[in-house]
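The complex appears here without one of its protein chains, the remainder shown in place.
Chains here go by letter, A and B, matching the order in which they are written, and residues are numbered from 1 within each.
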Amino acid sequence: MRRGRLRSTALVSPALLWWAGLLVLPVGLVLAYSFFQRGTYGGVVYDWTFDNYRRAFDSLYLSVLWFSLRVAVEATVISLLIGYPVALFVATRPARWRTVLLVLIILPFWTSLLIRTYAWVVLLNDQGLINRVLRGSGLVDEPVRLLYNEFAIVIGMVSTYLPLMVLPIYAALERLGPELAEASADLGANAWKRLWTVMVPLTLPGIAAGCIFVFVPTLGNFLIPDLLGGGRRQMVGNLIQGQFLKARDWPFGATLAVSLIAMLLVLVLVQSWLARRGVDGEAASRAV
Amino acid sequence: MRSRTGDLGLGAVFVAALAFLYLPIAVLVGLSFNESGLPTAWGGFSTKWYSELARDEEIKSAAVATMTVALAATGLSVLIGTPLAFGLARLRSRLLDGLVFVPMIIPDIVLAIALLSGFNLVFTQKLGLQLGLWSVVLAHATFGIAFVAIVVSTRLAHFDHSTVEASLDLGASESRTFLHVTLPQIAPGVIAGALIVFTLSVDEFVIAYFTAGIEITLPIKIYSMVRFGVTPVVNALATVVLGLSIALVLASMRLRGRQAAS
Partner (left out) sequence: MSGVIEIMGVTKRFGSVTAVDDVTLSIGEGEFFGLLGPSGCGKTTLLRMLAGFESPDSGKLLLDGSDLVGIKPYRRPVNMMFQSYALFPHMNVERNVAYGLRMEGVPRREALTRAHEALALVQLEGLAERRPTQLSGGQKQRVALARALVKRPRVLLLDEPLSALDRQIRGEMQIELKRIQHTVGVTFIVVTHDQEEALTMADRIAVMERGKVVQIGAPETLYESPETPFVARFLGDSNLFTGTLDTQDGSPSLVDGETRWLVDAESANRLGLVGGAEATAVVRPERMSIVTASAAADLPAGVNVVSGVIAETVYLGAARKIVVDLRDRQSVHVRLESRAPHSALGPGDAVLVAWAPGDASLVAGRPE
């Protein structure tokens, strides 16, 4: 059995070594950079300083951070409001339909984010399809400013990450099964009550997972605000890109990245704490 | 028990969601066949943008670069990720199992700047190497390994270990058992994982943007076409890429469906 342990270690070593060198060290480097300074010509000067962090709390950058958080929350909430009914619909169909319906929802997610975001640029701009429909039907006279603003960014996020909200909620609903809702109906609860007293509480882990899956990529997103925000509305991701590729202030960019990671870590910890306190629907329905 | 109106309501939301998800795609595809190429007017059905696409040398070399990167990254991911899955199944450590998810959930911008910093420090400054397609390969493999490991792990979880013992019992040595019994059973999982990594790599923009140096992959090319000057050719290109991605994803799902049945 000792030979077995040796073999297991040999099997996981290449991956662990790879990640040590290409993941852990680079991220550690970024963390280190956040404490150093930008050199005159854009390099890194190894003078220890907290200046970068002080700068990050400057109102200019704080407002970007705040905007990012706002967009992430909006995108998550809207995805949840749309995603839960979608998941519920698929979960309540006959078994043979469910795979097809799920594939339909998931498929767009696997296509290029870049291309889909570009498609929204086409759709939302002043000469785009939506404005043409609005003007053509006489609802508006002037083209509505749909692009290069918060609205466009949130639309882009939701349309990209909605499938990620649907999947875990669907999985949770499937594990829950119809029995508990039926029992609740038997005891006199109408559909609305069943939803809130039985289904939502017992699928809470799935909801939490879905929210994380949407919130995390949204908060740190670079591409969607870049294309749909048009440079006017920036999120943390754009700031970081700007610092690294334009202003060439790597240390400050690193600081922003560290702030982003910190925010996400807090979020993940909160979620797992909530998950431990919540009730797993599957376990509950089995125990009863 | 379910009310009809409730059901209809759910169905309506579902259809609306589908429309929302597919509308952009549909518009792009439609535009790619639009003679005028502009969203303002429909000029008639035409494939001229596709012909122009086929003639564009820059796009073609970017496509070749992207394919090369994707193949190399997929190869590396399979070579390192498959043994990882086996090791994880044996070790059964919850810590390691959780660790594998980190490369997947880390925001791509963070991974991008981290790798840029790392590559810059080690390769450019110390070794004088310029970043290029090779650095993109390394970057993509970094998350590709995780995806392959997870897909193969799922396959291994359903793997009946007693078939390995049966094979040993019937006279096959450990290596022959791996070849004849283990490998055929996990192969669909490995291929499905490879397809996922390939698709992700082909479409991947942010990390490539930071780590490609002066090289250009297809997503980078599309980005510059979209950001800095649009010609309708990009619609045709987008449609082609979309079609390929969908085909790959469906193939991957077919494979996983087949393995679930056996």
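Please note the rule applied: a contact is a pair of C-beta atoms (placed from the backbone, for glycine too) under 8 Å apart; a residue touches a chain by one contact, two chains touch by 3 or more.
Small disclaimer: the values here were computed from a predicted structure and weren't measured.
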Which shown chains does the hidden chain touch?
-> B
Pick out which of B:181, B:220, B:242 or B:255 touches the chain that's been left out of the picture.
-> B:181
Option touching the unshown chain, where B:95, B:127, B:157 or B:170 are the choices = B:170
Residues on chain B that touch the omitted chain in the whole complex?
-> 160, 162-163, 165-173, 176, 180-181, 184-185, 261-262
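The criterion applied here is as follows: only the chains that are shown with their structure count from here on.
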Inside the complex, what are the residues of chain B that reach chain A?
-> 1-3, 6-7, 9-11, 13-14, 16-18, 20-25, 27-28, 31, 38-40, 79-81, 83-84, 86-88, 90-91, 96, 99, 102-103, 105-111, 113-118, 121, 138-139, 141-142, 145, 149, 199, 202-203, 205-206, 210, 219, 222-223, 226-227, 234-235, 238, 241-242, 245-246, 248-250, 253, 257
As the complex stands, chain A meets chain B at residues 4, 7-12, 14-15, 18-19, 22-23, 25-27, 29-30, 33, 82-83, 85-86, 88-90, 92, 99, 101, 103-105, 107-108, 110-116, 118-123, 125, 127-129, 132, 158-159, 162-163, 181-182, 185, 191, 216-217, 219-223, 226-227, 237, 240-241, 244-245, 250, 253-254, 257, 260-261, 264
